[in-house]
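Left out: one protein chain. Kept in place: all the others.
Showing chain A:
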């Protein structure tokens, strides 16, 4: 409460409060993110308004989220932390927290309460999957397909198992070059019930079953490793359908006007958010805390959805989601969390993959090489 008041005071009395803040807070921040449209959404929704309130602060972006874990390890070893706030996916946040490279925080203290009065802890709910993880958005990995390559007289694909149906939907598929998601989808289409997927995947036979299912389409798969690959392959007409992040598909369809359709079935939800690196100086930490409190409040997370089709991590932000900043279309129907889109969803199991990732990765890679 006290901190909220301080924040309000800062907003109201920019000049005097800014001057006071400058004495105890660092006036530059290095934020680490993914680049592209996603980083732009953060820039527009959080950073630009924050800098208007605090003109003395300068922000530098580092587009290194992809190798954040490795770089934070190296920084820690060299004793030279140059990042102030790092955007990572939830799985990486869990790893960094376990290794002591990310700072644990208290949600009630660090995060603002929802504008409807809910406490931060309740507002973010289950999405705080690790003591170090400050959730921002919910995104999903799902499929897009070329609408002009759907054979004549056939309904466009709407079921995850259509990925395996090479007869009805001939053409290449692009899948991510890692077992996560692909193994789950394969089991779902091999008759395993949704709630049993991870139980089956725990066993050797279950893993073999998933790989055997993937074998059916292996010859027609192009494997991708960067989020930009599938949009490029779809735009080229090189693949008929492919998996990627839903925001990339939104941009491909709505912003770039490509003949591509969304297939939301069995989309896999995942989270992305901030971590504060362990070992920041006092002044840097004070600045980052101030920024995080602002950047994760209800309005800011809702604003972000005007630039990219990822769902805000706060429950209280959902009703505030408006229109796309440039296209002026309603963003709600493009959110992975929209009721129409989330009729059949799959939630990525962090604990399972934390335990089994190395084993299944090795198995998957050797299967790929066969």
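To be clear about the criterion, a residue touches a chain if its C-beta (ideal position, glycine included) is under 8 Å from a C-beta of that chain, and two chains touch if they have at least 3 such contacts; residues count from 1.
Keep in mind that, in the parts below, contacts and distances are computed from a predicted model.
Colleague: Tell me the UniProt name of the left-out chain, picking from "Putative spermidine/putrescine transport system permease protein", "Carbon monoxide dehydrogenase", "Multisubunit sodium/proton antiporter, MrpD subunit" or "Cytochrome bc1 complex cytochrome c subunit".
Modeller: Matching "Putative spermidine/putrescine transport system permease protein", "Carbon monoxide dehydrogenase", "Multisubunit sodium/proton antiporter, MrpD subunit" or "Cytochrome bc1 complex cytochrome c subunit" to the record, the invisible chain is "Putative spermidine/putrescine transport system permease protein".
Colleague: Check the options A:44, A:118, A:232 or A:299 and report the residue that touches the missing chain.
Modeller: Counting the whole complex, the residue in contact with the absent chain is A:232.
Colleague: Who touches the missing chain here, A:36, A:156, A:171 or A:279?
Modeller: Counting the whole complex, the residue in contact with the absent chain is A:36.
Colleague: By the contact criterion defined above, which parts of chain A meet the unshown chain? Give residue numbers in ascending order.
Modeller: On the side of chain A, residues 30, 34-37, 60-64, 66, 74-75, 77-80, 82, 226-229, 231-232, 235-236, 256 touch the unshown chain.
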